[in-house]
Every structure is written in C-alpha cells, then in structure tokens.
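Before we start, here is the structure in question, set down as structure tokens.
In this view, the complex is presented without one of its protein chains, the others remaining in place.
The block that comes next holds chain A.
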C-alpha cells in the first residue's frame, strides 16, 4: 500500500474512525519489513496488539458436577423447610399460651350458691375458719410484750441518770 494512504489511515486511526478492515490493513503494513522510517515508532504498537491477543487462559474450564450445580435449588428447598418449621413452632407456642390462659380463667370461677341460707352458712363457716387461723399466732405475741417491758425499764433508767447529772 502507498505511504500516503497509510498516513491517512493512521490519522483516521487516531481519531477512532477506522473500520476493522482498515485497522487490519494497518497491522499488516506495520508487521511487514518495509516500514517507512518516520513511522517506525508505531510498529511496536501494532505488533503488541498481535502479541497481546496470543495470550491464553491456560487453566481448565471449571466444570462442576450436575449435583453441585443444583446446590442453589437445594438451598431454596431447605429454606422452604425452615420456613415451614418456624410456622409450626409459632403455631405451637401460640396454641400453648392460648390454652393455658383459658385454664386460668376457669380456675378463677370458685362456684356460687343458689340458696341464700346455704350461702349464709357457708359464709359463717368460712369466717369462723379465718378467725381461728388468726388466733393461732397470738401466744407468741406475748413474748414480744416482755421485750417491750424490758426495754422500757432500760430507757427509764438512762433517763434518770441523765437527769441526775
């Protein structure tokens, strides 16, 4: 190819306006032996492009077993399982709380009487029981009064002493 054409192409190349075919022509020109001396600096550039394209990925293509590949779908199965399990646990807890509170409510109803006379007797009985239980501890209170007497004696003495001084 004539030199002036190459120069025009180079100009276009640096403006980013060349087509792939034109770029290939440039590459061919610079890879040939008779490059004009004032254009020699570009030969390394176009030579490099060819060298860079020769690089290859040498590792093996990672191909996993089918089973491993479907790990993701297995994972989603597992997540559904856990969702179901948590719903079950939730139902269990809510049910348990619901039923135990109902039992408590039933316990609070102590029963009632229809006949007023029976009710009166039952009340009297309950009150008598209460008063008996209240009297149980009364003897031990006597001891407490002894302490009181002793304390009073002591404090009276000290009072006398103080007044004496």
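Remarks
One rule holds for everything that comes next: a contact is a pair of C-beta atoms (placed from the backbone, for glycine too) under 8 Å apart; a residue touches a chain by one contact, two chains touch by 3 or more; residues count from 1.
Note that contacts and distances are computed from a predicted model.
As stated in its UniProt record, the chain not included in the shown complex is "RNA polymerase subunit sigma-70", which appears among "Cytochrome (Ubi)quinol oxidase subunit III", "Response regulator", "N,N-dimethylformamidase large subunit" or "RNA polymerase subunit sigma-70". From the set A:45, A:90, A:122 or A:150, the residue in touch with the chain omitted from the display is A:45, counting the whole complex.
Taking the whole complex into account, chain A touches the unshown chain at residues 13-17, 20, 23-24, 41-42, 44-45, 47-49, 51-53, 55-57, 59, 61-64, 69, 72.
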